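A single structure is presented below for examination.
The full complex has more chains than appear here; those shown keep their coordinates.
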Amino acid sequence: MSTTVYKKIELTGTSTTSIEDAVNAAIARSAKTVRNMRWFEVVEIRGTINTDSVREWQVTLKVGFTMED
Amino acid sequence: MSTTVYKKIELTGTSTTSIEDAVNAAIARSAKTVRNMRWFEVVEIRGTINTDSVREWQVTLKVGFTMED
């Protein structure tokens, strides 16, 4: 009998709007090639600056997905 | 003469919408039984995934409140 094993990958999503959008961008892109994604963990929030405001949010997250048998 | 002493508790709030909503959900629930909450510190941002987007934000925070005499 085998138990569940997960793999975790690390992604950086970007957005000009919000932290939440950057996370969703990373997950949406990853969904094109990775199935069974279950959870994520935010590990870094940073970004670039446009003179006097945020130009781009860059959010790094780890995503865990079930490894299929 | 006694000085102020604070106690800190750790909560995880959830939201399908945003990080801010998850924090407010935790504080609102805690307010039912804890008085004099003063500050919070976010210690973890994670969540679950629904195929290709965030299903639920799970934000863990520490909340400090004044211990009454």
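Worth a mention:
In this document, chain identifiers A and B correspond to the written order of the chains, with residue numbering beginning at 1 in each.
Everything that follows uses one rule, which is that a residue touches a chain if its C-beta (ideal position, glycine included) is under 8 Å from a C-beta of that chain, and two chains touch if they have at least 3 such contacts.
What you are looking at is a predicted structure, and each value in this text was computed from that prediction instead of being measured.
Within the whole complex of this structure, the shared sequence is present as 12 copies, and 2 of these are drawn in position.
Note that only the chains that are shown with their structure count from here on.
Remark: chain A and chain B have CA centroids separated by 23 Å (rounded to whole angstrom). Contact residues on chain B toward chain A in their complex (touch as defined above): 18-19, 44-49, 51-54, 57. Residues of chain A touching chain B in their complex: 18-20, 23-24, 27-28, 31, 37-42, 63.
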